[in-house]
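Only one protein chain is missing; all other protein chains are in place.
By letter and in written order, the chains are A, B and C; residue numbering begins at 1 in each of them.
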Amino acid sequence: MKFILTVQCIDRPGIIAEVASAISHTGGNILGFSQHSATDVGVFLSRIRFEVAESFSINEFKVFFESVAHQFGMSWQLFPEDQKLRVAILVSKTSHTLYELLLKHQDGQLQCEFPVIISNHPDLAAVATQFHIPFYQVDPGKGKQAYEADICKILDDYHVDLVVLARYMQILSKEFTDRWHYKVINIHHGFLPAFMGAKPYHQAWYKGVKLIGATAHFANENLDQGPIIAQDVVHVNDTMSISEFIQRGQDVERKVLFEAVKLFLEHRIFVIEGRTFILN
Amino acid sequence: MKFILTVQCIDRPGIIAEVASAISHTGGNILGFSQHSATDVGVFLSRIRFEVAESFSINEFKVFFESVAHQFGMSWQLFPEDQKLRVAILVSKTSHTLYELLLKHQDGQLQCEFPVIISNHPDLAAVATQFHIPFYQVDPGKGKQAYEADICKILDDYHVDLVVLARYMQILSKEFTDRWHYKVINIHHGFLPAFMGAKPYHQAWYKGVKLIGATAHFANENLDQGPIIAQDVVHVNDTMSISEFIQRGQDVERKVLFEAVKLFLEHRIFVIEGRTFILN
Amino acid sequence: MKFILTVQCIDRPGIIAEVASAISHTGGNILGFSQHSATDVGVFLSRIRFEVAESFSINEFKVFFESVAHQFGMSWQLFPEDQKLRVAILVSKTSHTLYELLLKHQDGQLQCEFPVIISNHPDLAAVATQFHIPFYQVDPGKGKQAYEADICKILDDYHVDLVVLARYMQILSKEFTDRWHYKVINIHHGFLPAFMGAKPYHQAWYKGVKLIGATAHFANENLDQGPIIAQDVVHVNDTMSISEFIQRGQDVERKVLFEAVKLFLEHRIFVIEGRTFILN
Partner (left out) sequence: MKFILTVQCIDRPGIIAEVASAISHTGGNILGFSQHSATDVGVFLSRIRFEVAESFSINEFKVFFESVAHQFGMSWQLFPEDQKLRVAILVSKTSHTLYELLLKHQDGQLQCEFPVIISNHPDLAAVATQFHIPFYQVDPGKGKQAYEADICKILDDYHVDLVVLARYMQILSKEFTDRWHYKVINIHHGFLPAFMGAKPYHQAWYKGVKLIGATAHFANENLDQGPIIAQDVVHVNDTMSISEFIQRGQDVERKVLFEAVKLFLEHRIFVIEGRTFILN
């Protein structure tokens, strides 16, 4: 059986030796150890993948490791590698990022479950049906508070661990993003923080930009401003129409959102003071 | 002998046939014809490369072509392909973009002359000497007007056609950029319009961005805001230091500035309503 | 109504003027004119997009243009822009390139019809059903000649214009590729001509390569050796497993195959002496 252990604490000498010894001591064999010291903030981050024998006891490990963690003031989490997080996808009308997640999942590239798809429009119900996933339509017209309460109820009913906004075109309230702190991943077309606001592709096109990009980030109450998880761009040229800009941009959007979700599911994303660190 | 003809006018039927016929009529053989109709603004753009026989008369061509141009309300320019524009390079302290231009020129990849290098610091005089180019140090301390007058005098003395700001760290006045309208190319590290203002790499690093970019553009009085000529990015990761960000960024800067200067020298850049169109 | 005209002939002075005049003369308005002179082989290539008034007669155009064509020894073709080519997709077991074509088509990014999907395995029948496309399973076990005859009959029955091998894992006979000369597009994982033969990803992985690529090309009897249409790569690193190599490679495969099919549908691909020229 395999586990992922994530550790975060104030940096100081001797952490790696203690953590690695604790894993060895409890019968674990480290398969991958990655680590970063964020020297400007003095923080130590680590992600350790290890396997254990049949006789391994999670509870014993937790008791033992907590004594190490206490000594260093660590926050830490332990995840069985085969545990599948439950991910809700929120969509509006465009399907490219939704399909990307569902197809990559079908190909075995995303270790999670997609128990539910939620939308403020009926358009993508057929896609949900194709992949045999329950589809809920919620109504923003009933007022933000009631509307978000409906979403929260569905997320609770389905025991959701992560919310992915796959081109979901509604701003979420601070209450919502606080409740789901660093558990909501959004994809933003165009660059952040460039071209904020409406119709970024149009802004970009009229500006004569030569690159179109997308950014996946944790959502906070300032839409398009949370910690950045993944980014990419594609070259465009001046003879393309706005719709070609959008098409090119969609290819980047789906790529970047997939990457961000995969990084989350693999427990590779750390956030310190609003800045992400991705460990490989 | 070979020529580049650039043409710009209100789009309407029959332009290509008339232009191509005029070239044929005067004894030219078209080697390359590129064209774009910017439909949103109704503008026709074209760049034609053609060769002529010994007996070709530029003056006769100009007279003949002007009659076609008049009929369509064209602006047009004719450049002998072997005519080398005279390009002044303005620098401050960092040498990576300066070296790139000089080395690419030495390799025969930039069809121009570099008659003069101007700086507000003495640091790069040795590089100018290496490449046997006169180096002038000007003094911003004497006041912007007098200082820019010194620069303008040098540009005039050396019959300069294009000014390249190769990491030149001074804002130019509106008077200067108006005088050299679409004749000054600047390189901006970080993205435009993102991270404007001081220390963009530091801003990017603290934001946790995953891409570092550079934009070459025509300079106007709003530094870093003129029409975009070329852009590119490079991926960075969260374990890099700020100085590694800057190093990676410098590689993009030199690449993008070289591209922009090359596009200019090949007469491929058209500007309409503040937006560039690059014809291949 | 809009048309694409493609022209190919021995290069000589005056072609552009004659072609553009012919279009003007018959009432056409050129929207886009792209051209290339392949100087090493002395061949002129051009793709012209033009629109015509209601009164335009295709037959009159053809008669008129043929007189120009005759004079220059041109081969030429005229395609109504809204004419949708009929494209058959051949697949085996993997779905990523199939889904890419179907989803891009659904998004309006491929101007064609997909009247039929053919496979030597039953696995992807469900995908065909999802998209309401007839699915035929053919049996290589009956002998290559009989098997290919079955495929040819289906292609004829469905009036197919282009055959796309979307990770179709059977070598086609010379008879087949001759019959469908430059009408069969294949995608090859790994680089051409590198790592030919079986299991290129495994070969690449054991060699320690840092890039994984894909090439779309016209199929001929030497599998993986026809004229190249599109290529791309993605960076990989040494800590990835072979299955991660394959996953990364699949993303490049679907991108490159989509590009190649789109270029074909837009009549942008010219082949001269076994080498493609893509006009924009």
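Here is the rule we go by: contacts are C-beta pairs under 8 Å (C-beta built on N, C-alpha and C of every residue); 3 or more make two chains touch, one makes a residue touch a chain.
Computed from a predicted structure; not experimentally measured.
Only one residue from C:L78, C:C152 or C:V233 touches the chain missing from this view: C:V233.
Interface note: of C:G28, C:P115 or C:G213, the residue touching the hidden chain in the full complex is C:G213. For subunit B, the residues in touch with the chain missing from this view are 95-96, 99, 103, 106-107, 109, 130, 239, 247, 250-251, 255, 280.
Looking at subunit C, the residues touching the absent chain are 36, 191-195, 206-211, 213, 227-228, 230-233, 237-239, 274-278. Remark: the residues of subunit A touching the chain excluded from display are 13-17, 20-21, 23-24, 28-37, 280.
Criterion: only the chains that are shown with their structure count from here on.
Rounded to a whole number, the gap between the C-alpha centres of subunit B and subunit C is 37 angstrom. Listed for subunit A are residues 239, each touching two or more other chains.
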